[in-house]
Every structure is written in C-alpha cells, then in structure tokens.
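Here it is, the structure in full.
Of the protein chains in this complex, one is absent; all others appear in place.
Coming up: subunit A.
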Amino acid sequence: MRTIAIVKRVLKQMMRDKRTLALMFLAPLLIMSLMYFLFQNNTTQTAALGVHGVDNAVVKAIDTKHVDITHYDSAAATKMIRQHDLAGYLTQKNGKLTITYANSNPTDTSLIKASLQAGLVKLRMQTLVKATKAQKKALTAQQQALQKLVKAQSAETVTKLKAAIAQAQASGNTAQVAKLQAQLKKVTAGSATKTATAKKAPTYSTASHYLYGSSDSTFFESFLPIFLGFFVFFFVFLISGISLLNERTTGTLSRLLATPIRRGEIITGYLIGYGIFAVIQTLLTVTFAITVFKIHLVGNIWLVFLINFLLALVALTFGIFISTFANSEFQMIQFIPLVVVPQIFFSGLIPVSGMATWLQWTAHIMPLYYGANALTDVVTKGADITAIGGNLLVLLGFMSVLTILNIVGMKRYRKV
C-alpha cells in the first residue's frame, strides 16, 4: 500500500517534469539516428599515398579504391608527407620498395598497409601465373605428342585385331571372335577416357553464408543492442540518482522516514516507478529501431524487455547507492565519467575476449557487460532464456546486493 503511494508519486513527479521525460524518451532516438548514419558508410574511406620512382606495374597493383595515389618528383618522404598532407609515401630504389607512414591516423596506415600487401601478392601471383602458363604450354605439347603416339599405337592394334577377327570369322572360330571383339572395345574405350581426364581442370567458386545477420550487416546493427542497454542504464541511473539526491537534500527523505514506512518499501516504490519508465523507453527505442531502421530482431522481443528491465533495476539501485556519496546534482554528474563511461568500454563495443586478462576481469564487475552481452545474444543470435540465464542471474545479483546496501544505508536517517 505504501509502496503504491511511492510509485504513484514517482510517476506523477516524472509526468510533471516534461524536460526530463523528453530527455529520457527522445534523446535515445536522436542518438540512435545519428549512429545509424555515422556507421552506415564505413567502406569508402581513402588514404592519400604519394609515390616516387615506383614501377608502373607495382603502382597499378596497389591502386585500390582505398588509396588515392599521386606521383611526386622528390624522394624525401618526410618532407613530401608534411607538405602534401599524405598518409604514406612509397619510393623505389634498385628494386627495393620503401614505404613511410605518416601514422597520424592508424586507420589510414592500415588502409595503405593492406593495399600494399594486396598489391604485392597480386604481383607475385601475376608472375606465378605467367610461369604456370608457360609450363602448361609445354605440358599440353607433351601431352599432344603422347596422345598422338597412343592413338597411332591403338590404331595399329585395332587394325591388327580387326584382321584377326576377320581371320577367325573366316575359320569359323566364334569363341575367338567374341574374345577379340571384347579386346577391341577395351582399346577404343581406353583412349576415350584418357582424353576425358586430360580435359578436366579444377575451378573453385565461393558462396558466402552468414550465421548471424547478412552481407549487409553494419557496425550499427552490432552496436545497436549494446546501445539499447546503455540508454536504459544511463538515463535510469542519472534520473533516479538525482531524484533520490533531491529527496535527501530537500529533507523529504528524512520526512518520509518519520512515517511508519519501511525502508524497503521506499526502495521498492522507486524500483517499480522508474522501472515503468525504463520499459517505456525500451519499447520506444526498440520499436524505432525495428520500424525506422529495419533492424532484424532475431530473438524474442520480450527477452529484450526483460533484460532492459533488469538493467534498469540495477541502474536504479546503483544510482541511489551512488547518490549517497553526492551532496549536489553537480556532484552526481561527476560520477558519470567514473562509473558510467568505463562501462561503455566493457559493454562489447571493444571485444572483451581480446583484452588483457586483468581487463577481462574488470569487465566482469560491470553490470553493463552482462546486460549488453545478453542483449547482443538475443538481438543478433536469437538466444533463448536458457542461453542468457547466467547473465540475467548476475544482473539480479547486482540488484539484490545494491538494494540491501541502500536499505542499510538509509539507517542514517532513521534507526528502524
């Protein structure tokens, strides 16, 4: 009953605060739209490469759509890079290629590196192909000669056999005729199969199949589930934390605790009240992503809601817990770079499995790591509840521990 009173009050207060509502519901859509356009075209990036005295064949080989090649008259790489704002400079001296990278942008460096490597492989392949062609010519000539020989031989045998058959027929030996005819068949068939095997050459083609997503999959699609979780986590953390902070600084928390309400009832009321807003926010962002950006949701949409709801509860208890260490809204904002930003790094944007061991351990104390993992599994791989059960349990654990801490922490305001 008292819990419901708290829930109603939280809802009313939120509904009155139009700006906070707009921030919670519209800001994620705005950020998502921006991300959609930012991550759509990531294949047309080009790096400027200067070349000097390089063989035309080499230049032709490394010329891809990712590098923009210009010829210069100077061999001074550093100078030319500085002067023309190049990403790399390629020179050739006595058949030796030297590349200098500006390396001010690692992406440009890797683009040039990749093009150069691909080009050199291409060149090597070309020489290899030439050599094989020559070999092939020699081989076919040999084969032809061989075939001629075989043909001549078999023709000789055929005429010999035919003569023998005629002789046998004339003498009336039918058994001998059948035997010789079978031999004749073998000889003619043998030459036929030989020509067939000589003609067959292996040709390979590739057909691509994607286990998750499709060939059009972009960064946006793989980041989206992570951001769905992050929005909920961030906004609920901030809004609930500041809201409880306000209760504390205006004295209403202390006043609340001068009523017979249980400390747990206050926390539960907050959990339900802000949980409702988290669900609405998830509903909006997911619907927006599916209808406007045509994102393909592989898994169950209710699981997405469940994960986000749990994440919201963790964010809420976390926000309330952190708010006890802040004395003003500004101090609450100061916690964002400390406790929210690091979570982004471990949410899966950067693959956690590629991190140093101690960093991987750090990831495991971040609630968002579990939430984003579960969301990615459901949205892109269609995981069911048993597959993400472990993540959900950890989130529940975070929530329980923080709730207990909050309830104990409120003892500062009332001893029972």
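Criterion: a contact is a pair of C-beta atoms (placed from the backbone, for glycine too) under 8 Å apart; a residue touches a chain by one contact, two chains touch by 3 or more; residues count from 1.
Just so we're on the same page, contacts and distances are computed from a predicted model.
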Name per UniProt, for the chain absent here [options: "Succinate dehydrogenase subunit D", "NADH-quinone oxidoreductase subunit L", "ABC superfamily ATP binding cassette transporter, ABC protein" or "Ribose transport system permease protein"]: "ABC superfamily ATP binding cassette transporter, ABC protein"
Contact partner of the left-out chain, one of A:113, A:179, A:296 or A:414: A:414
Per the touch definition above, residue among A:1, A:211, A:338 or A:356 touching the missing chain: A:1
Residue of A:53, A:251 or A:397 in touch with the missing chain, whole complex considered: A:251
Sites on subunit A contacted by the missing partner chain, in the whole complex: 1-2, 4-5, 8-9, 12-13, 16-17, 250-252, 254-262, 413-416
